[in-house]
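Before anything else, here's the structure in question.
As you look at this complex, bear in mind that one protein chain is not there, while each of the others sits in place.
On to subunit A.
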Amino acid sequence: MLIDFFFTLRKYGLKTSITELLDLLNALKQQVIFADTDAFYQLARLCLVKDETQYDKFDRAFAEYFQGVAQVDLAATIPPEWLIPDVLRKLTEEDKAKLQALGGLDKLLETLRERLAEQQKRHSGGNKWVGTGGTSPFGAYGYNPEGVRIGQQGSGARRAVKVWDKREFKDLDTDTELNNRSIKLALKQLRKFARSGAETELDLHGTIQATSEQAGWLDLRFMRERHNAIKLLVFFDVGGSMDDHIEQCQKLFAAVKTEFKHLEFFYFHNCVYEGVWRDNKRRYTEQINVDDIIHTYGADYKLIFVGDATMGPYEIEYPGGSVEHYNELPGKVWLQRLLAQYPKAVWLNPQPLPWWQHYYSIGIIEQLMAKRMYGLTLDGLSAAIKVLL
């Protein structure tokens, strides 16, 4: 009985188990409800669904199974995936590999000026003119490893060397409680206990020692409870090429927030420069000097960067290479300063491992980090934690 219904639910991606089906059948046998579809709907949901975010899937499955029998509100059943526009133009890895960078940054800008002068009409596609789509280094929504982006909302293939349109990025949401249980369990390995706080725990060795000293007259000794003494500085890359990995990063962020007491987090864009910020809404007004961070937080802090390290090589290696402002010192100087102060450091990269070799900048960062770059996966996280401890 209800076997088909059970399989319909599983078809819609509900992780319903046999135990739960048996519960439902038992409830029906006990006559908790009587021949009433609405009540059956509620009872089935009560027994089979264990998370309010799954209610929607259940409603859809229920509607399919009881076509014409149940009156289920279908208005709110559009899956969120449908609402995410697939605006990115996907090129194959082969295509990407074929595309070679054209000259240096100065040459690019110069060429752009020339082409702008040369070109009179609106243009789309092709591989030379400034416009949309296409593989020319200039324009928007196209793809070239060192392209220059002009007036584009959101990043298409995200490799522009200069962004002209300033974009506001969303803060990573601390409240999001996605499926981060596994991440939390992985983070549990990152523990170094130290005793702090009030003396509430019985100190067994101390007590034995003190009692012996008093010739067997009991002398209780207490000590402080053990707490996780790990201190973390986390730097998150936001915006631009990180748009693809936002969900993964949110999971990590939410997990990290609840697991560690001594935690400071900062945002940066692409590469760390002299200023980072804590609040994306005030990123231009409330920048924090990296030097101040180095002076504020002791060397016992551990350093975690989260970023895809996917950018133009200039952004790391040259003064003025930043896509957002003029930086007097190249990004790598700031990275090296941070690494000098905090020897325990890792870089977590949400970019899938096989793609790393296709981005020159990932290689540079990996070298700066002395090979301590790991994928933002459970395995990567575990490996990174071993290095941090």
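In the analysis below, contacts are C-beta pairs under 8 Å (C-beta built on N, C-alpha and C of every residue); 3 or more make two chains touch, one makes a residue touch a chain; residues count from 1.
Simple rule for what comes next: contacts and distances are computed from a predicted model.
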{"item": "Hidden subunit of the complex - UniProt protein name among \"Succinate dehydrogenase\", \"Sarcosine oxidase subunit gamma\", \"MoxR family ATPase\" or \"ABC-2 type transporter transmembrane domain-containing protein\"", "value": "\"MoxR family ATPase\""}
{"item": "Identified contact with the non-displayed chain, of A:26, A:209 or A:336", "value": "A:26"}
{"item": "Hidden-chain contact residue, picked from the options A:17, A:209, A:336 or A:367", "value": "A:17"}
{"item": "Candidates A:46, A:223 or A:246 - the one touching the absent chain", "value": "A:46"}
{"item": "Where the missing chain touches subunit A, by residue", "value": "15, 17, 19-20, 23, 26-27, 30, 32-33, 39, 42-43, 46-47, 49-52, 55, 177, 179-181, 184-185, 188, 202, 217-218, 220, 258"}
